[in-house]
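Let's turn to chain A:
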Amino acid sequence: MDAYLVAILTIAGIYIILALALNLQFGLTGLVNFGVVGFFCLGAYASGIATESFHAPFVGGLCVAMVTGAVAGGLLALLSLRLSGDFLAIVTLGFAETIRLIFNNEDWLTGGPKGLLIMTRPVLADYSRSANAWMVLAVVLTGAVLTLALMLRLAGTPYGRVLRAIREDELVPATLGKNVFVYRLQSFVIGSVLMAAAGSLYAHYVQTITPDNFTTPVAILVWMSVIVGGPGNMLGSVIGALVVVTIYEGSRFLTPWLGFLDAEQVSALRFIVIGTVLILVIRFRPEGLLPEPKHTPVVPATRRPALKG
Partner candidate 1 sequence: MTLLCLQNLRAGYGGGDIVHGVDLAVAPGEMVALVGPNGAGKSTLLKAIAGVAKVTGGTLTLDERNLIPLTPAARAQAGAVFMPQDRNVFRTLTVTENLSVSAWGCRDIAQRRAEVTSLLPTMRPYMHKRAGGLSGGQRQMVALGMALMARPRVLLVDEPTAGLSPLLVGEMLDVLRELAAAAALGILIVEQNARAALERADRALVLVDGRVVRSGSAAVLAQEPDFGALFFGEAA
Partner candidate 2 sequence: MDLTRRLFLTGTTLAVAAPALLRHGLAQSEPIKVGSLVPLSGGGGPYGPEKAQAHKAVVELVNKQGGVLGRQVVLISENSETNPEAAVRAARKMIDADRVCAILGTWASSVTLGIMPLCQEANVVQIFTGSSDTLPNGDKKRLCYNLQPLNKAWCVALADLAAKRGELKIAFAGPKNDFAASMGESFSKALEKVGGKIVGEPLYYNPNQVSYRAEAERLISSGAPALFLAGYVTDLTPVYRELVRGGYQGKVFALSFAVGPQFKQAVGTAANGILHGSPVPPVGKDTYDAYLNLVGLKPNGQVQNSYGCAAYDEMNLLLLGIASAKSTEGPKIAEHIMKVANGPGERVTTFEQGAKLLAEGKTINYDGASSSADFLPNGMLKSRDFALYEIQGDKDVLLTTTTSEAEQ
């Protein structure tokens, strides 16, 4: 059972990275990116191809994935960020779908629908299976912790303040001298890079990736993590991702009590519940489990300068 928990935690770690990346884009900057799964897929394949076809080590694959994510994110952002929010949503959604189609059809590169078998793993050779699992978990959790640290840093500095200002009303930071486009671009690209990195970790963890692994339900789960956890709150995304993975995996253990339903209905029910929870949270608790943190000033307010003049 602990091996299973290790597996679940590994998946959760990957979702945490995805959720944190989306939280930077959506929670802090207000960018509606429905293409999460596209960058995730891109990173997974880029890394897989780098390690399998070009014999790069795991770290090399990870770097290739991140660079690919940056390039794709940058191009997509240049194309669509100047335009209004709903535009970005549709274009990113289309990006994800197109990426999936390309990987499904270009067999010479990706193995097409039968997928890519990935033998490179972030483990030391010749250890037991469970030791390997722990090593993969350690790598993924390190990634998650680093991402969290990065996000907390970005959110907690004046940089994050500018992003939040852009989210609230882009005109205000613009008229105060902030180059809104550059901030948005940075936020989008950093998020894309992290999503691609998550894809790389995922690829080397599951070892077989097919385009079917990267369909819209994955994006829905990531969105749910951010919305449930609390947009704008980085720890919230961590908790949100854990909640979502728990609901998703935990529902497996409910199957015996749902004997009157067939397996198909159980799997449908799972998505009904997830979708409904998402809608309910947006409706009744838009701030999520953890509301956006209050940013306390660096200097506590002790003295109050009297009104002069």
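Note that a contact is a pair of C-beta atoms (placed from the backbone, for glycine too) under 8 Å apart; a residue touches a chain by one contact, two chains touch by 3 or more; residues count from 1.
On how the list was made: all candidates are chains of the complex that A comes from, given by their letters.
What you see is a predicted model, and the numbers here were worked out from it, not measured in a lab.
Participant: Thinking of the complex as a whole, which of 1 or 2 is in touch with chain A?
Facilitator: Among 1 or 2, only candidate 2 touches chain A here.
Participant: In the complex of these two chains, what residues of chain A are touching candidate 2?
Facilitator: Contact set of chain A toward candidate 2: 1-7, 9, 11, 101, 104-105, 107, 112-115, 117, 129, 132, 206-208, 210, 212-213, 215, 218, 235, 239, 242, 249, 252, 255, 262-264, 266-268.
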